[in-house]
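One structure follows; several queries about it will come next.
A single protein chain has been removed from this complex, and every other one stays in its place.
The first chain written gets the first letter, and so on, giving A, B and C; residue counts start at 1 in each chain.
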Amino acid sequence: MQEDGSLSVEEKNLPNIEIGAILVKTLYSEVCGTDVHLSHNQLAGVPYPIIPGHVSVGVIDQLAGEIKDVDGKLLAVGDTITFLDVHETCNSCWYCLVAKETTRCPSRKVYGITYSANEGLLGGWSQYIYLKPGVKVIKFEDGFDPLFFMAGGCGLPTAIHAVERANIKLGDSVAIQGAGPVGLMAAILSKIRGAFEVILIGAPRLRLEIAKEFGIDFIIDINEYDAQERVTKVIQYTSNRGVDCTIEATGVPSAIREGLQMTRDGGTYVVVGQYTDAGEVNINPHIEINKKHITVKGSWGSDFSHFHTAVKFVQKFQNQYPWRKIISQIYDLDDVNTALNDVKDLKVMKAIIKPN
Amino acid sequence: MQEDGSLSVEEKNLPNIEIGAILVKTLYSEVCGTDVHLSHNQLAGVPYPIIPGHVSVGVIDQLAGEIKDVDGKLLAVGDTITFLDVHETCNSCWYCLVAKETTRCPSRKVYGITYSANEGLLGGWSQYIYLKPGVKVIKFEDGFDPLFFMAGGCGLPTAIHAVERANIKLGDSVAIQGAGPVGLMAAILSKIRGAFEVILIGAPRLRLEIAKEFGIDFIIDINEYDAQERVTKVIQYTSNRGVDCTIEATGVPSAIREGLQMTRDGGTYVVVGQYTDAGEVNINPHIEINKKHITVKGSWGSDFSHFHTAVKFVQKFQNQYPWRKIISQIYDLDDVNTALNDVKDLKVMKAIIKPN
Amino acid sequence: MQEDGSLSVEEKNLPNIEIGAILVKTLYSEVCGTDVHLSHNQLAGVPYPIIPGHVSVGVIDQLAGEIKDVDGKLLAVGDTITFLDVHETCNSCWYCLVAKETTRCPSRKVYGITYSANEGLLGGWSQYIYLKPGVKVIKFEDGFDPLFFMAGGCGLPTAIHAVERANIKLGDSVAIQGAGPVGLMAAILSKIRGAFEVILIGAPRLRLEIAKEFGIDFIIDINEYDAQERVTKVIQYTSNRGVDCTIEATGVPSAIREGLQMTRDGGTYVVVGQYTDAGEVNINPHIEINKKHITVKGSWGSDFSHFHTAVKFVQKFQNQYPWRKIISQIYDLDDVNTALNDVKDLKVMKAIIKPN
Partner (left out) sequence: MQEDGSLSVEEKNLPNIEIGAILVKTLYSEVCGTDVHLSHNQLAGVPYPIIPGHVSVGVIDQLAGEIKDVDGKLLAVGDTITFLDVHETCNSCWYCLVAKETTRCPSRKVYGITYSANEGLLGGWSQYIYLKPGVKVIKFEDGFDPLFFMAGGCGLPTAIHAVERANIKLGDSVAIQGAGPVGLMAAILSKIRGAFEVILIGAPRLRLEIAKEFGIDFIIDINEYDAQERVTKVIQYTSNRGVDCTIEATGVPSAIREGLQMTRDGGTYVVVGQYTDAGEVNINPHIEINKKHITVKGSWGSDFSHFHTAVKFVQKFQNQYPWRKIISQIYDLDDVNTALNDVKDLKVMKAIIKPN
């Protein structure tokens, strides 16, 4: 992908692999909203040209040396694996060591986003991916269909992080703003994390219908109700108090004020969807923050623990949820432009590239 | 005080006291910023005419029945006491019992604010105060000068609540926005709660000078530096990261954005000063909340635990701080208009009414 | 019930009801392990004779005045309700107001335990129960079978409190020691609170089989495996680390050491089952606490918030769980001695008295 968003398929030589590195033959790689932002050059510091694709699964084709996963198990050629796209979190800066906020480490690099195509096969929309020494790998259980993991995609660890920040109590009511991959995952996770009522607010209808099949209690279609009506409905669902917790997963600044208003006094509001700069929003700090005695938490990215839980989650719940409903379409590498456009146009819930 | 802010001194009969009630002869009562708001009719639901004065100390003149304080000690005529202005927190609604956010209980009443003068001597700018059955009383230690408690005033429990919400870690840097009573108390409390660097941002100069005498590390005069310069200075003081925690105590909406900007990624921002509706503020939710991975906490009012800690605090630290510097002037009941105007005009740090 | 544990059915007059009080016609009342302890005079300060039965449901027969539930809804004759057995939590002592640990309030009274039969109809094994003014009542949703609530019984709010103390993270593994009502409820709740693997350790076989029908992942029968084998099995189930969290619900002191050993380094251990004094236990503080970097939490009783969540829980999940499997038998008031003996002898999972 170039700075202007154009995409072309190119042939490259397979790399020689260093000690500690792994060459993965790609099974699937995700097309996510971030890739749309990348195609519009909306993220700072991206070293175009890049090979997009930050969440991918594949089969180990070659590996050099003895490499263990986080549970101490030896990896071998033929293992079906996934890996954490975030790499080079430094473990030696103030953010890593003192604040213990590794998602704010200035050294971190992300496969498919902050590595240049000139540096190697460091993105998932490719037949092979080169995992540098130290990239964190998890092997799937035997018999697990890795496509289910792709259904969660990068929205899943992001949502796990957001739901952990939300600190839901047993019996809480939770509203989710946004029915994209992060919103849908946050809704499902809130349910299995103790919420008794989960309200999903979003569009289009297709996504809301999928959410119902995943057991979400209430649906509010933003094409049917305006912002004020949505706030009113949420308050009505919750004994006229508002929800205990709201998770924002929209990317739209105006959602912030709406989300504050639908959260009860003393509740929690997690902001995870404002991943790119889409402008400003007006709030009333007396009414919406101070008097509300609210807690607002930004949630940025995810770390290995969220990724680890994500893998555990899809394996554990593989038969309990209709995962395949999320994956609208699987595209060949040659159809990558179509895939990206379909995601742009919200034609699909989740698009997957199958390069081989 | 009438709805138009006019004040007059009136004679009333002393009440007959019910079982469980206490009649207090007033020593001192506070004039605080809320009283200025009351005089401008800026709070909702105030049953004018009222007797203002929500934080007061006095001597027990009469009491009916056996009344114990929270530590189980019997109260007696002649005891020097103070009492929690908040009364009738119901202990039977959802906010009291399930959410455990008693400051959001809809039944709570506040001496000097939400009781009408027609209901009795239920405010502190009066020679006597009638404490209804169930009002929570604390007796001071023998020999303690209750004027020191007035130096803290209602800003002290408010600041204790805010500092608890801030959850400061040993060694943190803290910025306080606002040099009024809440801001000054929050700055002092942050120091004794483990912060290693406290930066107080405000005006006028007099207040900043007092803050220095209380041991505050850094002072930023808002008359010398504009908002952007203030943010820059705070970031420079903190290894170019921003403070671990900021506590807003200004009442000015634009302070919110400035406060978010001076807090480090992953830090905490407590909003306690937006006590009345002074309008809106623009924020950028991507840059200032989501990417910052920040936690923002509204802090509303205070409960008995904060009041209890406040009394303990001034008694414990009575000789360690120059409390008297805070009290600019003591006014007779007849000079209550002057007192209120002096507070309005920021001529004094803290004005005290001495009705007897 | 007398001090020697003897039980007899007696006729009493119905009381005149004070303003704020409710007379309830009893539908069901629970026989729980605490009643066995009461029959052995193993609790301190019980004012025998008492009417046992602390968790009960019934229909409002009479009420005096306008009485609202915690959500502000008016109660009426004919409503099917339950009530919190704990009463007179004082809201004016240090534990209620400063520590905010109302379960440690010295004034609290408990229906069926700390009220004497001489004081009135203040226990559930009776055709009518007198709810004093201020007793906290919750009305069930229309159409809800209150027998499901009895299946949870007093073990349910106790378990909710314990699971809240456990602070389970999404994906955690949890071991529950004890398959009685508290243990079974804690196991179910851990699952819906985000645990991915729940291991229930207990006996007899019947209870373990019920647990499986409630979806518990792993069962360890204490009649098949000794303490060391149980620890080994738990560690094997969890990648050789031990569980993230263990909840003790046995009442047996030796369980403590076993529970510490099966919890991973840095994990959490909640002690909720040691409700009566059954003696001491040896631990090694270096190996089992300090080096383990463990967090151990005692969990005493429950408060209104746990009771509120309990009612919400059984109503929400009434069709998702086989609640009736828990209720082994329903006894007439005349068979109360048989009921108590069946609980004593672990013949039943849950015994219910139906007085009318």
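Note that a residue touches a chain if its C-beta (ideal position, glycine included) is under 8 Å from a C-beta of that chain, and two chains touch if they have at least 3 such contacts.
Note that the structure is predicted; figures quoted are calculated from it, not measured.
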item: Touch partners, limited to displayed chains, of the chain removed from view; value: A, B, C
item: Listed residues A:R104, A:K136, A:R264 or A:K350, member touching the removed chain; value: A:K136
item: Option from B:P15, B:G134, B:G171 or B:P322 whose C-beta touches the chain left out; value: B:G171
item: Touching residue (missing chain; options B:F144, B:F196 or B:Y225); value: B:F196
item: Given C:E141, C:D265 or C:D332, the one touching the chain that is not displayed; value: C:D265
item: On chain C, residues whose C-beta touches the chain left out of the figure; value: 94-95, 99, 101, 103-104, 239, 241, 253, 256, 264-266, 271-287, 289-300
item: Residue ranges of chain B at the interface with the undisplayed chain; value: 71, 160, 163-164, 169-171, 189, 192-194, 196, 239, 308-309, 312-313, 316
item: Where the missing chain touches chain A, by residue; value: 70-72, 89, 91-94, 97-98, 100, 134, 136, 303-305, 308
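In this section, only the chains that are shown with their structure count from here on.
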item: For chain A placed onto chain C, the superposition rotation in degrees, Cα atoms, nearest 5; value: 180
item: Centroid spacing, where centroids are CA-atom means, of chain A and chain B in whole angstrom; value: 43
item: Chain B-chain C separation of Cα centroids, rounded to whole Å; value: 41
item: Sequence positions of chain A contacting 2 or more other chains; value: 239
